[in-house]
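Only a single protein chain was left out; the remaining protein chains are all shown in position.
Labels run A and B following the written order; every chain starts at residue 1.
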């Protein structure tokens, strides 16, 4: 798995190939864990020793996304990108209507992987090579499949790191999203034999040449900057620009619970105060993706024309987010890139830092080698913006 | 009213017969209560002495249910049954698209009855003979009508028990849901004459032969157990099986208020902290149906293919649920039953127990003759599951 492109190609029809008709039992010899689960009737989740390199996991609960989901997403995060807000605006620039927010697609696909991949996770360690591959509209039915591409037991032998490449597909079987994430997963039995260590080589960033599949050619001349809320386009941003997004957004328990249930993400730490109150933090942990969505919505103030997330190069949930905290964010332009063969949009590679209870006017990041204690998210991603 | 089947037949066209055109005033002699209410312009609700045996009450506020309501329901409870989640999954097995969650239908119909039946209720005592009669889709307009089928004054003469058979209908006038509930209602005036006591005979359970009207024949072969999230079907469950649903879900005030308003349920105890803070509990009481929906969503873990609630035999809200509590649940299979003439689905009669702040690994229920103090809900119902 040294080359993620190979994975990409291999996966290109994965959803379609395994789409319908097989029962869990037919996974056969692959899954000790899953057969155990089946016998117990309830899902206790896979443990580290249940994963096998090359194993393909079709995730449960396909989901038809509706304008109702969009409304709830809007109510929870308050995004203001005109493309996703107005069917009329979308049509003028060349979309059939408003596409779904990229992160709503991400969260729904991600949510499906949780019961199979990270129910027994200690920590969500990272994302890489996340590419949005197709524009998605209300009415689409999303499903997800993952391949185990890396396994590495930790020296404690109590946990191990699982790398999966997950893909979200729509009802036609076409991929809409593809990404790698790695999580630290508990072992059921410390004495269990560990599989041979295999760590995938992951790209540091998605190349600009791979961007834009989920963005149809737009009519940049018809893109109305006044309605969009800002005049700044591709050419107005320069590598090294730092932008304080100014606004702050406080998170409530009900909000993150509603969001995370909407994605059918079942990770227990988000919902179960009874259990969490006995845990080290003593409270519910907010799904990391909630911080990403808040940072993205806040980033409108300064990046209002960056209407599409084309890829996520990497991300780190530096510190947990808890209800009651107010999230702020700032961004740095890491790189600006034209898209090969396209003069309608360009790409900005951004690093967005989100903090808890700390305004970002002075662009907090690290002091010495360590993150500023207020930093909760460090996200590296590509956005598209009209030229 | 000794025979609920007779009631059933009598009611079969009730919604259609009284559907449109009459004013409240035309109810004529039926309603002392309602005329009083009319004069005051505001609705203070019926008191015990306002009900008459045989009286038919058409409830206000018909409601067109949309995919927006579905999204909110999903965000509030996080159900993962594939049929209701994916139009594509639904079509494969023979539905035109995803039907509404049965409990969303129940709550909306129930909500309509509150202003007329239980605004002055002291307690919601029970449900019986609740049958889901037609699959319902987003776009349907639901309305409700109730018949008073029993009245019994309490010995204190301060309250009485009112039995109503309520029916929800869609915009064609066809019934989608039919159930009996009984509530303890305050008297306006202790000295008021009580009507002759009449208590309906109610079935202990809906017979299996009456199940399945709201479930079209499905193609069980096309039912994809991997996408559904579990392989267990009808034949895998046995009378006496106990299943701990493992997960816990904490409830927030905003969540139950949003849910209960969504159903247009106006019971004051759920929304009015100012009044409740002076009451015996000192806080808002959560609508009992919220606990049912949480228990149902939690039951996915262990009963993931039980895609349809066909009937509710009885239910008891053992203790109140308050915000901040974490709900857990477990189920026992009381009975397994084939459906006459159908080889696509079978029925499981379940008893699901929900608790507050108490995991259910040891199946808490009663100690001595009393409920375990953590138990909040004891629900007896039928689900359908593919064979």
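Keep this in mind: a contact is a pair of C-beta atoms (placed from the backbone, for glycine too) under 8 Å apart; a residue touches a chain by one contact, two chains touch by 3 or more.
If you're wondering where the values come from, they're calculated on a predicted model, not measured in any experiment.
The residue from A:55, A:253 or A:380 that touches the chain not shown here is A:253. When you scan B:46, B:63 or B:80 for touch with the missing chain, the hit is B:63. Remark: the omitted chain is touched by one listed residue; of A:60, A:82, A:117 or A:347 this is A:82. If you put the missing chain back, the residues of chain B touching it would be 20-25, 27, 38, 41-44, 58, 60-64, 66-69, 71-72, 115, 141, 143, 171, 252-254, 257-262, 264, 266, 268, 271-275, 284. Residues 66-72, 74-78, 80, 82, 85-89, 92, 98, 222, 224-232, 236, 241, 243-250, 252-255, 258, 301-304, 324, 326, 328, 357-359 of chain A touch the missing chain (whole complex, contact as defined above).
Methods note: only the chains that are shown with their structure count from here on.
Taking CA atoms, the transformation carrying chain A onto chain B includes a rotation by 120°, reported to the nearest 5.
In terms of their C-alpha centroids, the spacing between chain A and chain B amounts to 37 Å.
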